[in-house]
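Okay, structure first, notes after.
All protein chains but one are shown at their positions in the complex.
On to chain A.
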Amino acid sequence: MESQLAEIAQHTGGVIGNAWLMIAFPLVGAFILLVFNRFTNRWGHLLGVAMSLASFVVAVLAFVELLGFGPEERRRAVHLYEFIPGMVDMGLLIDPLSISFALLITGVGSLIHIYSIGYMSHDEHRRRFFSYLNLFVAAMLLLVLADNYVGLFIGWEGVGLASYLLIGFWQFKPSAATAAKKAFVVNRVGDFGLLVGMFVIWTTFGTLTFKGLGEQIAPGTQNGTMLAIGLLLLLGACGKSAQLPLQSWLLDAMEGPTPVSALIHAATMVTAGVYLVVRSGAFFFPEGSGAALAVAIVGAVTLLAGAIIGCAKDDIKKGLAGSTMSQIGYMMLGAGLGPAGYAFAIGHLITHGFFKADMFLGAGSVMHGMNDEVDMRKYGALRKVMPITFVTFFIGYLAIIGFPLLSGYFTKDGIIETAVHHQPILGWLAVLGAGITGFYMSRMIFMTFFGEKRWADDAHPHESPLVMTVPLMILSLGSIFLGGYLILSNRLLDWLTPAVGAPAERPEFHFTSVPGLATLALVAVGAIIAWMKYGRVPVPAVQPRGSFLTTFARRDLYGDALNESLFMRPGQWLTRLAVFFDNRGIDGVVNGLAAGIGGSSGRLRRIQTGFARTYALSILIGAALLTGALLFVGNI
């Protein structure tokens, strides 16, 4: 059974009362950098970092202040202003869930900002890049802090806009421009789901605030409307979090600069869907409901699909993108299990934020030293020339495959065990996914850092500057310790309980459970297979043909082909039909009418002969007819 969420209390003053500063700082940063444009070129990146850090400081202070309240008083609503009179008051909800996200977004986001100083140092548009980063952070903060769905939606769209701008940052490359458009369009599909979901919520309950919904919806309510809302919100979550069937944009999004990928994958954007599901969990995804089951299934399918895609990619960033899909799939699976899974899903989200940012920034560091080469077949033996990058990347690797006692181990294992307990089939699929994770991540490590050199002739790999490696070190520290700290003795669970509800039974972390051991065994098997194929034997520098299955994975499971044949082609046919109908049908009628009138008036004007006596005759006839008509009418 669901437990009641804690009451939301109104709050004024203090840091929490001014939590809007968290959003305002990066927003102002973006504004200044965009408006004053070239004048800020020299110090723009520093302003961007400062604004992000300032936001982080506010988040930490708000967190500390929130800790000062008792667990049942930790949901604080801050009223900002009347947004749409009689409908929505804009306000912030500072509770354990939102502040956890805010800390992740601003913390990891700031590290990515700092890293970008080094990574983008040769780019002449670095200032614009930082303005977009700031915008991204601001939008994401609005998304997680808003106390109603409208605010959430504004942040949601802001995130979509910022991701569009950043993925297409190098818009002179046609592939980047296309990828940005694709990300935007696919996200629109999800946004549509969220928007319609909000419409239904409004018509059903007459409120869009979390507080109002909490008062109206009895815990565990299930009916058709609730299911519909849940599925619509799930569609939205699928779009933002790149879950099947809306996953196709994520891999192409690698066209953006690498820090953007890190930001999208670790701190912002893809976590929004998980946030939406967990935030709405108590209302529309109650434990055991169809909507929750749908979430779990989507998560399980996506985690496998992402892992399979990751196995075949030679582009290091696309490999990581596949792994993000897969890991977000784990989070969705956890979020579909009700309160029992929320803590693990959020825990995995946070630790994933660290180790995925770590690995993406590590990949960026490798690319930085290798002339922006992304093909892992052109890497090899980089561990000696990039020791710091190697060690930090390796820690991230250990964390993601769930090496015991590292962050990923605790959170992923928690999700798997809870899933096996609640949904055995999905749980064992997740175990299988973990094994595949062991394979593709090991493959990445072996191809990049081990083996012999396969570098291009003009590549002179070197370690990146400190401004890039220090964030890596901090992130890898988080990748080591954070998971254990959050999961052991249920720290995160107890912290989140007021905001998401308590599970029926308190989970205990078992180091020797059957699914856990099976996971470890499969991961080991995967890593060994990867070593046999990519560590022991030389990696061919040219991509081999590969079996049908390899091609299947290389082509992203034919997701693009499917979208093309199911949606794009029929859409094009429809537009062609519409154009044809417009040209021939509508234009035909209009043009024909005009031509008809023109032609007949051309003939009609011949009546105007210019002979006065003709006119006189016509007047006479007219008068005679009128008179006749009057006489006729008068006689009746």
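The working rule: a residue touches a chain if its C-beta (ideal position, glycine included) is under 8 Å from a C-beta of that chain, and two chains touch if they have at least 3 such contacts; residues count from 1.
Here is the rule we go by: contacts and distances are computed from a predicted model.
When the listed names "NADH-quinone oxidoreductase subunit K", "Acyl carrier protein", "Penicillin-binding protein 2" or "Peptide ABC transporter permease" are checked against UniProt, the chain not shown comes out as "NADH-quinone oxidoreductase subunit K". For the chain left out of this panel, the touching residue among A:Ile84, A:Ala504, A:Val525 or A:Leu617 is A:Leu617. Summary of contacts with the chain left out: across A:Ser547, A:Gln608 or A:Asn635, the touching residue is A:Gln608.
Think of the hidden chain as still there; on chain A it touches residues 605-613, 616-617, 620.
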